[in-house]
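Scroll down for the structure; my scribbles are underneath it.
Note that one protein chain of the assembly has been removed; the remaining protein chains are unaltered in position.
By letter and in written order, the chains are A, B and C; residue numbering begins at 1 in each of them.
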Amino acid sequence: MFRISTELIDPVALQRELADVQAGACVAFEGWVRNRNDGHPVLSLEYEAYAPLAVKEGTRILNEARGKFALVAVAAVHRVGHLKLGELAVWVSVTAEHRGAAFDACRYIIDEAKARVPIWKKEHYADGATVWINCASRGDHAGAQAPRQV
Amino acid sequence: MFRISTELIDPVALQRELADVQAGACVAFEGWVRNRNDGHPVLSLEYEAYAPLAVKEGTRILNEARGKFALVAVAAVHRVGHLKLGELAVWVSVTAEHRGAAFDACRYIIDEAKARVPIWKKEHYADGATVWINCASRGDHAGAQAPRQV
Amino acid sequence: MIHLAVQYFAILREQRGLSEEKLATAATTPTALYDELRARHGFTLPADRVRAAVNDEFVAADAPLRDGDRIVFIPPVAGG
Partner (left out) sequence: MIHLAVQYFAILREQRGLSEEKLATAATTPTALYDELRARHGFTLPADRVRAAVNDEFVAADAPLRDGDRIVFIPPVAGG
């Protein structure tokens, strides 16, 4: 289950759906909007998705994780729209019998999702500038040249 | 913050305490009571802790994680008492600016905690047998001889 | 000439000033079409930093374009 959400993500409700007495381990990743990036104060973020392909590619990644690791269940949701500081941008949760598989799969999913799923992030800075992350070229905000991780 | 809890662990309330706009990533591990171990149907679990040393050693592990990885915050709670299937036995949550540190630290903490913190687990099986995990010797439940991970 | 629908997202949407358009082109591959549009609209990203999707599936930069295709150019992604 890979979803794009225009509403606040509710990890509690999502997590509840993964409850399963066959699972002994659950690893969840949350990506939060933080107040700075590479030293620049950030006021808010916008995420935009090419939704049909984002869901397809995200679902492929979840299925790859199921193929590579011994899992019970996987789920991921990515938020789109204008997000305030502290809001949840992306949530990935993986359950497995054993924790090693849950950790490895959760990390695989978020790493692949960040690299492959067509979702874009625009940062709004305190100085009024905005930048589409990873899309900088000459003339853009200097601080955005380097690829960044959450 | 490493705590031993005789009550149900509430990950929602615990997680709320970690909210911080300096953090971009949160990785949480949950260990759940599952319905079998090495093929034996499990009915319930008992956890017992040597609480003063468990809190000391758990706190040392959290501090080690802070020293090894660039973190914003860490917290962990281990349940003790008689737990039913599906209940949360242990919760570890780590926040960081970047996800790599959060994943590595969360895994470090749970791996070290399972190896070092004086907490013991007794499994109650469907056939009426009980076993203190990792403490088997000749005459004990055969299935419990091998070390197990969640 | 083939007739295509083009969708724009993120930095390309802003630089183009719209989300979708229909056009006729002599370009036969995504790369050729992107270079044509980049020259026309001043997109800052070079073709080698943009992927393409046709009819909601990723395609190679030199995949053939067919009349009626819907194409999306995908700037470097940054989810999470």
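Going forward, a contact is a pair of C-beta atoms (placed from the backbone, for glycine too) under 8 Å apart; a residue touches a chain by one contact, two chains touch by 3 or more.
Because the structure is a prediction, the values reported are computed rather than measured.
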item	value
Visible contact partners (per top-of-document touch definition) of the missing chain	B
Absent-chain contact - pick from B:A23, B:A65 or B:A113	B:A113
Among B:I9, B:A73 or B:V90, residue touching the chain not depicted	B:V90
Residues of subunit B in contact with the chain not shown	31, 47-50, 52-53, 56-57, 78, 89-90, 110, 113-122, 132-135, 137-140, 148-150
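Convention: only the chains that are shown with their structure count from here on.
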item	value
Centroid spacing, where centroids are CA-atom means, of subunit B and subunit C in whole angstrom	49
Subunit B: positions in contact with at least two other chains	99
Multi-partner residues of subunit C (at least 2 other chains)	80
